[in-house]
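Working notes, beginning with the structure itself.
Omission of a single protein chain aside, the complex is shown with its protein chains in their original locations.
What follows is chain A.
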Amino acid sequence: MSGNAPAGTAGPVPDSAGHYGRFGGRFVPEALVAALDELDAAWRKAMGDEEFLAEFDALLREYAGTPSRLYVAERFSAKVGARVLLKREDLNHTGAHKVRNVLGQALLTRRMGKTRVIAETGAGQHGVATATAAALFDLECVVYMGQVDTERQALNVARMRMLGATVVPVTNGSRTLKDAMNEAMRDWVANVDDTHYLIGTAAGPHPFPAMVRDFVRGIGDEARQQCLDRTGALPDAVAACVGGGSNALGIFHAFVGDADVRLYGFEAGGDGVDTGRHAASITGGTSGVLHGTRTYVLQDADGQTVESHSISAGLDYPGVGPEHAWLHDTGRARYEPVTDDEAMAAFELLCRTEGIIPAIESAHALAGAMKIAPRLAAELGREPVIVVNLSGRGDKDVHTAGGYFGILDKE
C-alpha cells in the first residue's frame, strides 16, 4: 500500500489523504466522499488480507494469464541500438495491462456489496476490460465513451456489447475521454449506493490513483525479477507511455527505489507540443485540478480544460495521474513527448521486425526507447538495456493505423 520513495524525498506516497507532495487529494462533490471513504477502507483492508490477495493472484494467473513474458526483441533491438526487453502485457486476456486493474476493482466491488459498475473509456480497452470483469463477476456494467471515440473504436464498442455491457456515447464537450469521465462521475453521484466507479487509470480522487497503482504494480514486480533472471542485472532504463499513466506507474513502481534505473514516461505529443495539438499534460500543461485530483492539466489561463489531441484514443486525455506529476517534480522520472508520426514509425518498425502489432499507445513507448537509446549509449559507453512496457496489443488500432499508412482497400 505504501509507495517506494525515491532517494532524497519524504516518502512514502501518498499520505493518508492521498497527497503526492502538492498533487493528488480529493476535489469532489461532498456526495462522493462517503463512497470514497468506503472504497479507501475496503482497499486498505484488502491489501492486508491474505485471502483477498490469494484470490486476486489466482485470477491474474488463471484468468488473465500473468506473469506476462519479458521478451528480448532481437531484431527490433538491432535497429534501435539498445537491448530492448518487451514486457508483453499485450498477451494478457483482453489484450492489455488493464485487466489487472479491473480484476482488482471487481473483487473490491463484490466485497463492498455493490452490484453495478460504471466505467469511462477512450480507446475502449478499459471498457472492454471492465465489461469482461463485469461478466465474470455477474455485475451490471455501463460504459461511458465519447461519441468521437465510439466512432474510431467501433470494434471495441461491439466487444463491450457482446460482453453484456451498455455503452453510452457521450455527446457533451469534446466528446472524448474527459467528457466520458465527467459523465461517469455524474452517474456515480446519482447512483453511489449500488454502484462502483471503476476508474481505468491511476487518476481521479484518492484512493483511485494509489489503488490502481497497487493493482497494476505486478507489471513492474514481474519485470524486475524477470530482468534479473535473464540478464543478471537491473535494466538501465524503463520506458512506458503515459496518458492517465496506469501502465507506466505499474512498471515504474518496482524500480522507483533503484536509483540507477532511469524511468521514462512518454506522453502523446500529437502534432508536436509547440503546435498546441497534443496530449502531453506534463510537458505542455500546468498544475491544476481536474477530475477530482490536483495534477498537471492542459488548460488555458482561466483554468478551462483545453482539448487534447493524439492519434491514440487511449492517450487522448488532458490530465495525468497525480503520482506522475509528483515523480516529475521530484525528478525521479523523466517525461518527454512523442509525436504521432514518431509513434507510428515505431509501430511499423515493431510490426516488421518482430511480428508484433502493438497498441498505438505502446508505440509511443517504443518510439521513446528509440529516442533515448543513443543518448543512453553515449552516457554509459555501451549498449543500454531498456525495458519497454508493451502495454497493449494493436488489434483495436488496425483501422487507425491502416488509415495512417494508407493501406486499407477502398470499400
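To be clear about the criterion, contacts are C-beta pairs under 8 Å (C-beta built on N, C-alpha and C of every residue); 3 or more make two chains touch, one makes a residue touch a chain; residues count from 1.
Just so we're on the same page, contacts and distances are computed from a predicted model.
The chain not displayed here is annotated in its UniProt record as "Tryptophan synthase alpha chain", chosen from "(Fe-S)-binding protein", "Glucose-1-phosphate adenylyltransferase subunit GlgD", "Biotin carboxyl carrier protein of acetyl-CoA carboxylase" or "Tryptophan synthase alpha chain".
From the options A:190, A:259, A:380 or A:408, the residue with contact to the chain not on display is A:190. Only one of A:126, A:159 or A:178 touches the absent chain when the whole complex is considered: A:178. Within the set A:25, A:250 or A:337, the residue that contacts the chain not displayed is A:25. Mapped onto chain A, the footprint of the missing chain covers residues 17, 25-31, 33-35, 172-173, 178, 182, 185-186, 189-193, 288-292, 297, 299, 301-305.
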